[in-house]
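After the structure tokens below, expect a handful of questions from me.
Only one protein chain is missing; all other protein chains are in place.
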Amino acid sequence: MAQRSPTASEGRSSGSSDDRSSGPPGEPWEPGAPGGERGAGSRYNVASEEDLLTVRHAVRAATVEAGFGLVDQTRIVTAASELARNAYVHGGGGSLEIQPLTRSGRKGLRLTVRDDGPGIPDVEEALGDGFTTGSGLGHGLGGARRLMHEFEVRTRPGEGTTVIVSRWNDR
Amino acid sequence: MAQRSPTASEGRSSGSSDDRSSGPPGEPWEPGAPGGERGAGSRYNVASEEDLLTVRHAVRAATVEAGFGLVDQTRIVTAASELARNAYVHGGGGSLEIQPLTRSGRKGLRLTVRDDGPGIPDVEEALGDGFTTGSGLGHGLGGARRLMHEFEVRTRPGEGTTVIVSRWNDR
Amino acid sequence: MKPQITTLHSLAGLRSALRRVAHRAGLPVELRYRLALSATRVARGELTAGRPVLLETVPPQAPHQPGGEADGVPDGRADELADGPAEGRLIVRLHLPHAPRRPSLEGLPLPAERLPGTTAVWRVPTPLLSGTDACRDDPPGLGELLEEELSVAVDRADALAEDHQRLKHELAETNSGVLALYVQLEERDEQLRQAHGRILRQLEDALRPPPVRVPGLEMAVHYEPAEKHAPTGGDLYDWFVLPDGTVHITVVDALGHGLTSTRSALNVTHAVRTLALEGHPLESIVQRTDEVLATFDHELMATVQLARLDPGSGELVLANGSHPPALLVRKGGESSLLEVRGRGIGFPLPGSERLLRDRLDPGDLLVLYTDGLTESRRDPREGEQRLERAARRHRHRPIEDIPAAIADEMHTVILHPDDTVALTVRRVPG
Partner (left out) sequence: MKPQITTLHSLAGLRSALRRVAHRAGLPVELRYRLALSATRVARGELTAGRPVLLETVPPQAPHQPGGEADGVPDGRADELADGPAEGRLIVRLHLPHAPRRPSLEGLPLPAERLPGTTAVWRVPTPLLSGTDACRDDPPGLGELLEEELSVAVDRADALAEDHQRLKHELAETNSGVLALYVQLEERDEQLRQAHGRILRQLEDALRPPPVRVPGLEMAVHYEPAEKHAPTGGDLYDWFVLPDGTVHITVVDALGHGLTSTRSALNVTHAVRTLALEGHPLESIVQRTDEVLATFDHELMATVQLARLDPGSGELVLANGSHPPALLVRKGGESSLLEVRGRGIGFPLPGSERLLRDRLDPGDLLVLYTDGLTESRRDPREGEQRLERAARRHRHRPIEDIPAAIADEMHTVILHPDDTVALTVRRVPG
């Protein structure tokens, strides 16, 4: 289903969900690469429970701004909250950046969640859906990946974790 | 998919989702009929925004008590919140009753949401999923039905609405 | 500022003393009112009863006096000093020397520790004061302190209420969103099922012959797999018109279920068809089919029923290989099972032993089927008798309804589920 091209040694994994409404046609979107036009981003600290709420409200507002419908708002806000919580709980705090995207007249949203925590030793394992077993609720990384169109994890033990996700608007 | 046996003239509709983990085998569960053993119910008023939260917390606690896992908790709490909000917004306030169920060693939860509002003129229409069109968010009745195993609406214009839903635990 | 012990006889006095100490220690306003409210609640009973309380306060020590604090702390623990010089602590002990029992310390706005006896203690961290004690000069009046506290408390409550509002809204949005998301995903699921079901049915249809329309005969068929939603198993039928105008019908039940037996059944119907179209005589076709298929499918075993019908005269000819007997129900209701001995494809000595000849008059109904129809209760004889009754009951209905009506009636109880084909032919005035 979802394409995975992880290189375990680099602890890096990217993929995109096979959602029917995937990103605009063209080359796969490369974070950091030129291509999609990006608006000015806003950065939020994630250092307390209250920050998690602030981030949630900010992401909600950004999805509304980008014209996302209720269902996609829910997808993005849920993924953002999960990633921010991971950064807070497992990464000892970090930041979340919201960046509006535009490409081929379509709008999108990119979220970059960083922490300086211990890193994820086994990204593939963390991406596995331990959910439905009911036991290991894991990081919810796999769930966040499914909720978004594009997904990338950069991590290395001891060097923190950065997760970059984005989703495009259907309209 | 979901069986519907509505009699439009009676403005009454019941059905059960075809969820893989449907209720215990045996005859279809008849609300009010003898059969499943039922514990003592708790009744909550739904007359203010704050009541909606109280109900949500109470339903959450009841799902935990009945041993539901996180996913089913989410289903039930979401359905309960929607039905309670309907009773508050469209029915001008009402009540929600939580009743634990037991049958064949399985646990379940029954929610009865009542209001004395104007009633639903066209139940079938209200059950239709106007969701994904993005426009008419409707009553979310159809969504609540999908989230639960059993679902019944009793309504008549001018005589209020009662929605009875239940869900059984897989375990 | 030095440690002090004061005896107090009124709530007003207690609050006043505490507020001044807290203010001098530079306590944040919120901590100050929490401390004052808490001490009030602890001491109220005693003071109301006219018994005095003792207030002992130990102000925070300046950074250059480490350990100094410990002097006033008889029960001081080492960890109290571990906070180091970055911030001090204001220590407040409230002694109720005459209290008949220990006061409740539950739910105080500022939690207290209980010392042995009837003493409550608060150790409140204080901010590092810059240089001299900035708050010592120009002490405000008690009313000012109270007003300040009230203002802070109200602002805090209002801010919380606003947060609360946003959070409730967010939760409501999320709830609606989850509902909508759920519906969307379920609808997607439904569309997926429907699309696959469509393809499956089309593919199954591709395996089955199109309807044959011949003046003088009405034909209809009903098939259902043993498992709902599964595709056809090894039960298959075929019908076509031969060059001489007679109608040929094949019903086959290949060994096993599932899709390998579908292939076997296809092999049989097509071989029979080609041989029939080739002009082979009906009595040799079962045997010839076995010969033709044996060369490349050694596993194949199938029972087969062949029927020939002349639409003009109603003449019926049957051949059979191990297949359950056809049923003939006359217009008037008499019925008979048309038994023809023979052995099926892949059986020892395959072939139909003879041909059975009969005749359909207008209104007569011929029922061909596989054993799934009659053996659902395990007893073939019993099933055949029920079939006779069912077919008799339904024989006047529109032909399209008859096979399904019979199957429904036969399958009210299913002890042994099996793929089922029911095929009916009725002669009508040509």
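Which chain is which? They are A, B and C, in the order written, and residues in each are numbered from 1.
Please note the rule applied: a residue touches a chain if its C-beta (ideal position, glycine included) is under 8 Å from a C-beta of that chain, and two chains touch if they have at least 3 such contacts.
Because the structure is predicted, anything quoted here is derived from the model rather than measured.
> List the displayed chains that the omitted chain touches in the full complex.
Contacts of the omitted chain with visible chains: A, B, C.
> Determine which one of C:Ala17, C:Leu105 or C:Leu171 touches the chain that has been left out.
Only one listed residue reaches the unshown chain, and that is C:Leu171.
> Which of these, C:Arg20, C:Arg51, C:Arg123 or C:His270, touches the one chain of the complex that we don't see?
Of the listed residues, the one touching the omitted chain is C:His270.
> So which of C:Ala17, C:Leu37 or C:Leu356 would be touching the chain we can't see?
C:Leu37
> In the complete complex, the non-displayed chain touches which residues of chain B?
20, 53, 56-57, 60, 70-71, 73-75, 77-78
> Which parts of chain C face the unshown chain closely enough to count as touching?
These residues touch the chain not displayed: 12, 15, 33-34, 37, 40, 109, 141-143, 146-147, 149-151, 153-154, 156-158, 160-161, 163-164, 167-168, 170-171, 174-175, 178, 181-182, 185-186, 188-189, 192-193, 196, 199-200, 202-207, 210, 212, 230-231, 240-243, 258-260, 262-263, 266-267, 270-271, 273-275, 277-278, 292-293, 295-296.
> Suppose we count only contacts with the excluded chain; which residues of chain A make the list?
Output for chain A: 1, 49, 52-53, 56, 74-75, 78-79, 81-82, 85, 129, 131-132, 137, 140, 142-144, 146-147.
The rule is short, and it goes like this: only the chains that are shown with their structure count from here on.
> Give, as an integer number of Å, the spacing between the C-alpha centres of chain C and chain B.
About 16 Å, centre to centre.
> What is the distance in Å between the mean C-alpha positions of chain A and chain B?
That gives a centre separation of 34 Å.
> Find every residue in chain A that makes contact with two or more other chains and list them.
Within chain A, the residues that touch at least two other chains are 70-71.
> Going by the contact rule already set, what residues in chain C reach two or more other chains?
Chain C, residues with two or more chain partners: 176, 178, 180, 184.
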